[in-house]
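Removed: one protein chain of the complex. Kept in place: all other protein chains.
We call the chains A and B, going by the order they appear; numbering starts again at 1 in every chain.
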Amino acid sequence: MKKFYVKLLIGILIFTLIFLVLNYFMDTDVINPYKARIIMLIGINIILGVSLNLVLGFTGQLTLGHAGFMAIGAYAAAVVSVKLQAPFLVALIAGGVASGFIGMLIGLPVLKLKGDYLAITTLAFGQIILNVINNIEFIGGPRGFSVPPKTTFIWVFVFTILSYFIINSIIKSSHGRAMVSIREDEIAAEAMGINAFKYKVMAFTIASFFAGIAGGLFAHFQGYITPNIFDFMKSVDIVTSVVLGGMGSLSGTVIATTVITYLPEGLRSLSEYRMIIYPILLIIMMRFRPKGLMGTNEISFKGIQKFYKKLKGKGGKNNAAA
Amino acid sequence: MPLLKANNLTIKFGGLVAVSDFTLNMGDNDLYGLIGPNGAGKTTIFNMLTGVYSPTSGDIVFSGENITGIKPYEITKKKIARTFQNIRLFKQLSVLDNVKISFDYQTKYTLAEAILKLPRYFEQEAKIAEEAMEILKIFDLQDKAEEFSENLPYGEQRRLEIARALAARPKLLLLDEPAAGMNPQETQELMALIRFIRKEFNISILLIEHDMRLVMGVCERIIVVDYGKIIAEGTPDEIKKNPKVIEAYLGEEN
Partner (left out) sequence: MLLQQVINGLAQGSVYALIAIGYTMVYGIIGLINFAHGDVYMVGAFLGFYAVNILHLPFFPALFIAMVGSALLGVIIEKIAYKPLRNAPKINLLVMAIGVSILLENGARDNHIFGPDFKAYPAIIKEIRYAITSKASITNLQIILFVVSIILVLILQYIVFWTKTGKAMRATSYDKDAALLMGININNIISVTFAIGSALAGAAGVLVGLVYTTINPYMGIMPGLKAFVAAVLGGIGVLPGAMIGGLLLGLVETLTKAYISTSLYDTVVFGLLILVLLVKPTGLLGKKTNVKV
């Protein structure tokens, strides 16, 4: 336990340092506003990715409506912010809670389904959520909703780190172990006393909560939201990050999300072909490396040491042969 | 009071009667065997006892409580645990984690405590790790604690299945063909292991097996089923000589 608190302290120091450095670069225009926005977008997408990974990668449930919960969070936060004139933090939490709550409501009937049926049903719910938002005049319907731009780098940074940390903690707990056991073999898990349904709903609700937070951050980042931002394609984007990074690896999600978010912005010429490149990537991945970039492994000091030793070892052997 | 009372369990799948009128009484610390030709309904009986199937008629009373048709995870909470005919380990989890899972339903810390990393989380996790290791030691798997369970050789995987079930702290342990695919030496070790856990943990064991050496050598009482019905019941000696049993296994004598 002491080891943990030491690690925690070091972690806080490192991240505070990273934040201060990045913030400084942003203030002095070393990172121009455009790049800064990309970084913030990466943060928001990471929150979406790690939360989806909890359900998809760790609990093994394929849900295709994650963008719908982002939408709920975005609109709920926007309403609390604009119509109720509440402070930003309150709006964000409201967005998260709204999404989490509706996530639970939807999850309770839907998570009784398995595999393909669950996927299609969550897809359908994503569509329904959009359809319904489109029909609510109070929040602008198809014309959209204007939101004050309150999201700054520190908000995104803090929430991204928090989301990662919280979801990581969940995974390292007995609840997280239960979720993974469900992914591995639901019947065996039930035989060992795990109420699979309870943990599926738990994962789904938590994931929806964080999607809602991401939505709230996004709404106040973009300044203007319309329902079709949160369409099936967005859900696919998030699924792609999780799959490419490795279902069951949070650090994999971070890497994949960074690449996927950065690419269309950083390589403008390719961005036109983004929606052709992604599916091709998905297809190639599923065919040749379905475990994704990191599989179920995380970046850790032990892992880096092992990797380094492997490299060194290979070099050593070559020298001996020569 | 008997530990387990299964009364006239019958189950029909559509028009097919898979098991009919299965009755069983087991007390504390009993070691019974369930045998019969392939397809006789043995695993189906296990599935009814563990809540995977709901019997069409009949009931199951365990420790005085009617547990007929309750869900599998609730059955485990009532202290019945099982292994599977086709190994169902959590492949991508380590050997240690596989065993830890069985402690998870008894977790004494909340999700919030896990997230906030409060002391109770660390205490309980340490305790779980310790107890899981103890169980691994009994099964001689402690050296492989960090291995992915799918990397274990077959015999060890079968042992891990049993270890995992035992970790759920059952009063009744159901073993489905624990010796399947084992060589004679491994079977001998398994027999010793079964006798050991029965004594050490003071539990009752009901096992399905095809390996007659194991059944005859370990079980106090044997129930024989064929076509879903009990055709004989008794001590190993009685069963060995029972003509109906011989017929069921070898076909009619011409």
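By definition in this document, contacts are C-beta pairs under 8 Å (C-beta built on N, C-alpha and C of every residue); 3 or more make two chains touch, one makes a residue touch a chain.
Bear in mind the structure is a predicted one, so any value in this text is a computation, not a measurement.
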| item | value |
| --- | --- |
| Touch criterion as defined above, residue of B:F84, B:Y109 or B:F122 at the omitted chain | B:F84 |
| Option touching the unshown chain, where A:A86, A:M104 or A:A119 are the choices | A:A119 |
| Residue of A:T16, A:N32 or A:N135 in touch with the missing chain, whole complex considered | A:N135 |
| Contact residue for the chain not shown (choose from A:V90, A:V158 or A:I276) | A:I276 |
| Candidate in contact with the missing chain, chosen from A:I42, A:I225, A:V243 or A:I260 | A:V243 |
| Hidden partner chain, residues of subunit A it touches | 56, 60, 62, 64, 109-110, 112-113, 115-117, 119-121, 123-125, 127-128, 131-132, 134-135, 187, 232-233, 236, 239, 243, 247, 273, 275-276, 278-283, 286-287, 290 |
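The criterion applied here is as follows: only the chains that are shown with their structure count from here on.
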| item | value |
| --- | --- |
| Where subunit A and subunit B are represented by their mean Cα positions, the distance between them in whole Å | 40 |
| Touching residues on subunit B, where the partner in the complex is subunit A | 50, 52, 71-73, 76-77, 81-82, 84, 88-93, 97, 100-107, 109, 111, 114-115, 117, 119, 121-122, 124-125, 128, 164-165, 168 |
| For the subunit A and subunit B complex, residues of the former touching the latter | 1, 4, 8, 166, 169-170, 172-178, 180-181, 184-185, 187-196, 202, 248, 296 |
